[in-house]
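Handing you a structure now.
Yeah, one chain of the complex is gone here, protein chain that is, but the others are all in their spots.
Chain IDs A, B, C and D follow the sequence of writing; residue 1 opens each chain.
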Amino acid sequence: MKGLLIVSGLGILAMLAEIFKFKKLLFPLVLLGLVGAYVANFIEWDHSYVIGVFNNMIAFDKVALAFSGVILATAFFWFIMANDYFDNEKTIVDHYSLVLFALTGALMLTAFKNMTTLFLGIEIMSIPLYVLAASKKKDVKSNEAGFKYLIMGSFASGFLLFGIALIYGATGSFDLMDIRAKISSYESGSVPVFLNAGIIMMLVAMCFKVSAAPFHFWAPDVYQGSPTVITALMSTVVKTAAFAAILRLFMIAFGGVSESWSMVLSVIIALSLVIANFSAAVQPNVKRMLAFSSISHAAFMLMVVLANIRSNASLDALLYYSLAYSIGSIAAFSIIYTVTKGGDETFDAFNGLGKRNPLMAACMVVAMLSLAGIPITAGFFAKYFVFTTMIGTGYKWLLILAILTSAVGVYYYFKVIIAMFFKSSSETETITVEMPQKMVMILTTILSLALGAAPGFVAEIFKF
Amino acid sequence: MLTGLLIILPLVASLLVFLAKGSAARTLALAASVAEFALSLFVYFQFKANPAAANLALNCTWVESMGIKFSVGLDGIGLLMVLLTAFLVPLIILSSFQNNYEKLNSFYGLILLMQMALVGVFAANDGFLFYVFWELALIPIYFICLLWGGENRAAITFKFFVYTLFGSLFMLIGLIYLYNHTGLESGIKSWAINDLYAAGKNLNLDQQSAVFWMIFLAFAIKMPVFPLHTWQPDTYVTAPTQGTMLLSGIMLKMGTFGVIKWLLPVAPLALEKWGGTAILLSSIGIVYASCIAIVQKDYKRLIAYSSIAHVGLISAGILSANQQGVQGAVIQMLSHGVNVVGLFLIADILLRHTGTREIEKLGGIRNMNGQFAVLFLIILLGSVALPLTNGFIGEFLLINGVYQYSAGMAAFAGLSVILGAVYMLRSYQKIMLGEKTTGGVEFGSLAMSDKVTLIIVCVVIIAFGVYPKPLNDLAEPAVKTLLSTLK
Amino acid sequence: MLNGISINYYLLLSAVLFIIGAVGVMARRNSIIIFMCIELMLNAVNLLLVSFSTLHNDAKGQVFVFFIMAVAAAEVAVGLAILSMIYRNVKNIDTDILSNLKN
Amino acid sequence: MIKLIALVPLFPLIGFLINGFYGKKLSKGLSGGIASVSVLASFIVAVLAFLELHHSTHKSHVVELFSWINADSLKIPFEFLYDPLSAWFLLIITGIGFLIHIYSTGYMHDDPGFSRFFTYLNLFVFFMLLLVMGNNYLIMFVGWEGVGLCSYLLIGFWFKNQSYNDAARKAFVMNRIGDLGFLLGIILIFVTYGSISYGDVFTKAGLNGNGVVTTIALLLFIGAMGKSAQIPLYTWLPDAMAGPTPVSALIHAATMVTAGIYMIVRSNVFYSISEVASETVAIVGVITALFAATIGLLQNDIKKILAYSTVSQLGLMFLGLGVGAYSSSVFHVTTHAFFKALLFLGAGSVIHAMGGEQDIRKMGGLKGKIKITYLTMLLGTIAISGIPPFSGFFSKDEILAHTYEHSKVLWVLGMMTSMLTAFYMFRMLFLTFFGKFRGTHEQEHHLHESPSSMTIPLMVLAVLSVLGGALGLPEFWHMPNWMSEHLSPIILHKNPSTLDHTTEWTLMGLAVLSAGVVIYFAHAMFITNGVLPMESEEKMKPWQKLIYNKYYVDEFYDAVIRKPLDLISIAFYKFLDLQVIDGIVNGVGSVVKGTGNVVRLLQNGNIGFYIVSMVLGIILILLFTFII
Partner (left out) sequence: MLGYTITQWLFGILSFLAIMFALMVVFSRNPVSSVIYLILTFFCIAGHYLLLNSQFLAIVHIVVYAGAIMVLFLFVIMLMNLNENTEPQRTWLSKIIAAVAGGLMLFVMVGSLKGAGDMGLVQYGNAQMGLVKNLGKVLFSEFLFPFEIASVLLLAAMVGAILIGKKEAGEA
């Protein structure tokens, strides 16, 4: 809870900076605040409320804290990486506050206990992102990205709301616990049909947020058009939050009626795996490639939701996966950000990077290996956890499909590596990296190796 | 403990080498690998003196919650494989003295890293650890091939990488499946090899079959077994000679070793049901590859195909799952490792001295360098399994083992005895004999490092052909215990 | 005492409105109209919520509608701002023009 | 001495190593000397050991050196067996071997590869000794393939000539075919009896029924076919004449090619158990004998003639084995070793004199020029033609006698063979040494008798081939047949001749008579009428053409085996491997890309379309969840 308050407070503080002229201090302040929020999480950990506050509107239980921990950590790195995105004197404050507000929304999504908070969380997270996506005002691509994101986002929230409404109609409540109780109170058969309809619609809406096929269309365009750092934010923080939300929603509210949505979900996963990997394989543009890859990763995480939502194992899996994926992406994006400053976002931008900046190339290799899921990077264990959760279930075909497609996945991740070490580029002067980005690269690389070396801790987190 | 050292040493060495500059890296790498060899010898004598007393095993917890342990140890077979690795790597490094690569430090660093992973694979006693090392071995070799390979290397090495990765993912699934069935009574799941064995035995036939094929796929691709072999010739040809040596000399053994240690004991029922099929595939591979080898133009490619043939026989022997077969396989793995390294070095020497490996373009080298011809001949005889060369011991045991499984299959597989002679002698005759001198190029005398390498190889070939007892003494009891677990 | 109307009619009505909105989004090229259609969809939802809240005789539904309104307002504000910016840049708000990001 | 029997193979090995490593630096005399002495040394050891064995009552001695292969039940020690059979072969190998070494010092004197030659030769002797001394089949196999290797090396000794190399390779590969059979036989023996040491196997031989024994025997015989050049694996031997003549004498006449006979005698138990096997042996043997003999009739290359006669003689020996006359066959091996070595060396000396000319059409009237060679070869020819009391007569007669009592048909064929033999051998003799010289002038000037280093071995061998018959005088002469007595310990089912004397005498008479007639005929043809072999094929009658071209067997093999193999291989490589299998693998990749490029088009950047597809997705989902 305190974490949430601190972050939203930071947002407001950022706006005050405009008035009281301490913009320079903002950067350190924000980092400090994030650390503070993190600490707050730790303090709350032991005596974390399982029952929510504010009439059970929101509850920072262990799961919530864990996920918000992931989000805060990612955000921490993100701010360091993106620090020179906030250089423009005029807009610095707005950017800071918007990002922080988005973070607030994300944190809400990890902890909501009520449809209202879910809905508000999603919107609070999305609306600033619509703006940020469009924040390169002179750049038509950026505008278009923001616009598309906005239109499709609100269209999706339309369905979300319709679903909520139906569920409210069926259960007479917005409270997840009540809904769950009500659902379980129905003896089978007498469940009003439009309850399921509502669940499906919410599922659809959430799948849109995590950009699973066939609701993924916005992702590539928006990822490409937005400023790289914002793309990074979307593919890490937003995704993690969305998954925390899905986990919560389906674990608490709809866990009881999984048969009504698991079939649909399996199809969605299969579609996402195929479409994402296949179109990523032929992408010349790195950011788009990563967009598709994020879709396939979403599919992997959804598999956990599908496999067994109620077990600790799947909690571990999802948490670890989002952590590994976020760190990997941050590393990748920080490098892409540096490399593509020239403007060229195709793979050729990486040609000869192995010579031009070995350190960066090495980090990129680790990041790519991690995203591709090769030992002993974090990404490997992430996939490993997914497999372990999946293997018991009846979705063998999905497992096989996942393997086949992840073999395809290796292809496009290695295209980067090949470009870096194999292709030679026209310009040969070394690329210089600013200190902050360098720090992020190194730290994230080390982290993804460390997580890979010692993945045991996640299992220790949830013991209830 | 000692095994742990065997794994750590190359790792540390590789890091040092990465930091080293220029040709210092080369010497350092050689020194390190020799040290590793010495250490492995020490381990060998420890083991020989008293297998029980020799403190080889190393068990530390890695991921408590998932039952993953960092547990390594060596039985006879593993020790042999480690010895092979430790013996070949110095040779490989030595053989590279004549090639002037750029970025020496990364080159040798990667080789040593590879060695670490390989030793790990051969020593792992924990299913998960095994898989991790297995994948780990893939990365250095990928970069070796990608950075120092021949033309069109990007596509080819990539194909190799994805192909093998694809297989090993299935293996992972198989292993996880076993893992999920461990600890039925204790309730505590574990990756320990014995638990996996037990879990495997408790499965019914269908489950075992599934596991069998999933795991076998990975190994079959690595070896490679027909018809999963098409990545191999291209990769061998494109890779730098040292890379090829690593691939064929040691890495290939990962597959066969895997079948012995990680496949036979976990799925005995499936083996009875499907072993025949797998053996058939292997045997087809033998004849098929030998035939193809006959018509090869590029000598390196010829060796690549011959290697497919050899490994086919090995896998057939293993899958026949009897003492002679498996022991023969172990022996043959060693011999093949040594011989093929020799052959690839020869291919490299040919290229360096004459500028081509095209069999048709070569000829009459015997006139120019008799010594080379003799060494070549000896290695060649080793690979056609002439008695009193190391190749023969293994081949005899293997065919013997396969025969006990099915006489017809043995006869079929035995064709390699003939075909091997055909393509090897044909190529030897075309390259070395005859009047024609190679396009007027003077072949010249061998460089010291090459000469030393070849001589060492030849000595080993003959020594273990005449007196294979040390190898057998290690292999026999280990194989016996392993097979006893199948019952 | 007036007798009531089956909830199904309200469901039907709001579904129809919702879908008309959706069709609008699909069928029109003018971004502003598209926006309005989205508003229409939201209103359909509102109607549904209100009818449910009356059905359950429970005010939560209506309260929720307030939040939807707030969000709608916010979205519109941001959306129109973005649109006007786009208009400033490309002098056009036709969605088909805004399709440079593709493939 | 028997304890030290291991010395016998050791000496040649040492010789081999010395020559192999330092041969280049040594003077010719020295390296040749070392080689010869090493063989002489082992000969002496062999003789001493032989005497010891002869006097001792205990007839078989096993000397274990070290344990070689251990795989659970399969235990293969590296050990030697010294019993009458191996003892006898030791004598032949080392004895003849020594003579031929001496001869070679002269013959190869001007060759640049002098020391290399002796290296190979010593290696050969070593392996040959291993072959006959091993106490189990695998060591025999070691020697078996070892001699194969040496024969490969020696046939291709002049490696600059690719056709020689082809011959060498052909020999090796054909032997390999046989070896595979042999190897499978060995394995079957192990699988059946759980051991491959002679002692264990032979004691258990009868136990497992005839079926398996037959299989074993036939598999082993396949090996023998390869090594001893029997149909269908004989074609390598004539080509093997590409090697230096001493090689032909030692390897392709006296020793290596008789390995097959040794093997079968060694495993006589199997053959005496299995009717089928021994019948096969006999039939293959006699057919080969006749077949090769006919080819011999029209050959013009002096060495080729000898080669075919060797093949046919070997066939005769197998006939003997087939009809169970094991000792007789060994006897014939011995005598054949004498006179065939003699003949080859003689031929060598002729070639030497003719300055490398091998075509008898270019010779003639040499008897005046090279007397010793002529005389010795004459004796050899008489011996092989089976004229009493020369050695060939006795051995051949013994075999034929046994054949007669076994089956008349085979006997007839055998007789025909020996008649043909007599004919073509005398044809060769007459054409070479009689008549007038048909070569070029410089050849005529160049003609000279070979150095003593070559003639002495000739003389020794001549003596041996004259007196060799004493080793096995017919029983019915009431004289001791030393050979059969000597070998009796290792032959399990002896079949002493049951013929009555009259038949014996008639057979003998017939043999002599026929030989005499044939020789007279030959004389009439080549001396009196001075018929010469035709220069060109055109004038030949069809049957002559057929024979002259060796029944086109080589061409046949080429068409039926070699070419198809190449074609299949190319098909495998070019089509199956590159197109189909790899095609599938790469196909997967391109499919992925193709699909990717299609899927990519969905991303057409148009919001309207995106929304529509979203809606369609939802529709489908709802449809499947609720309607259907």
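Keep in mind that, in the parts below, contacts are C-beta pairs under 8 Å (C-beta built on N, C-alpha and C of every residue); 3 or more make two chains touch, one makes a residue touch a chain.
What you are looking at is a predicted structure, and each value in this text was computed from that prediction instead of being measured.
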item	value
Visible chains in contact with the missing one	A, C, D
Option touching the unshown chain, where D:L207, D:I561 or D:L623 are the choices	D:L623
Residues of subunit D (touch criterion as defined above) contacting the omitted chain	608, 612, 615-616, 618-619, 622-623, 625-627
Absent-chain interface as seen on subunit C, which is shown	2-13, 15-24, 26-30, 32-33, 35-37, 39-40, 43, 46-47, 50-51, 53-55, 57-60, 62-63, 65-67, 69-78, 80-85, 87, 93-94, 96
Where the missing chain touches subunit A, by residue	8, 11-12, 15, 53-55, 57-58, 88-91, 94-95, 97-98, 101-102, 104, 108, 114, 116-117, 120, 123-124, 127-128, 130-131, 134-135, 137-138, 166, 169, 190, 192-194, 196-197, 200
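The rule is short, and it goes like this: only the chains that are shown with their structure count from here on.
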item	value
Chain ID, smallest distance between chain and overall C-alpha centroids	B
Pair joined by the larger number of C-beta contacts - A-C, C-D	A-C
Approximate Å spacing (C-alpha centroids) for the pair subunit B, subunit C	66
Centre distance in Å when subunit C and subunit D are each reduced to the mean of their C-alpha atoms	98
Multi-partner residues of subunit A (each touching 2 or more other chains)	148, 151, 155, 220-221, 411
Interface hub residues of subunit B, defined as touching at least two other chains	none
Footprint of subunit C on subunit A - complex, ascending	115-116, 119-120, 123, 127, 130-131, 134, 137-138, 140-141, 143-148, 150-151, 154-155, 157-158, 161-162, 164-166, 168-169, 172-174, 194, 220-222, 224-225
Touching residues on subunit C, where the partner in the complex is subunit A	7, 11, 14, 18, 21-22, 25, 31, 34-35, 38, 41-42, 44-45, 48-49, 52-53, 55-56, 58, 60-61, 64, 67-68, 71, 74-75, 78-79, 81-83, 85-86, 89-90, 98-102
Parts of subunit D lying in touch with subunit A, wherever the complex brings them together	589, 592-593, 595-597, 599-600, 602-603, 605, 607, 610-611, 613-614, 616-618, 621-622, 624-626
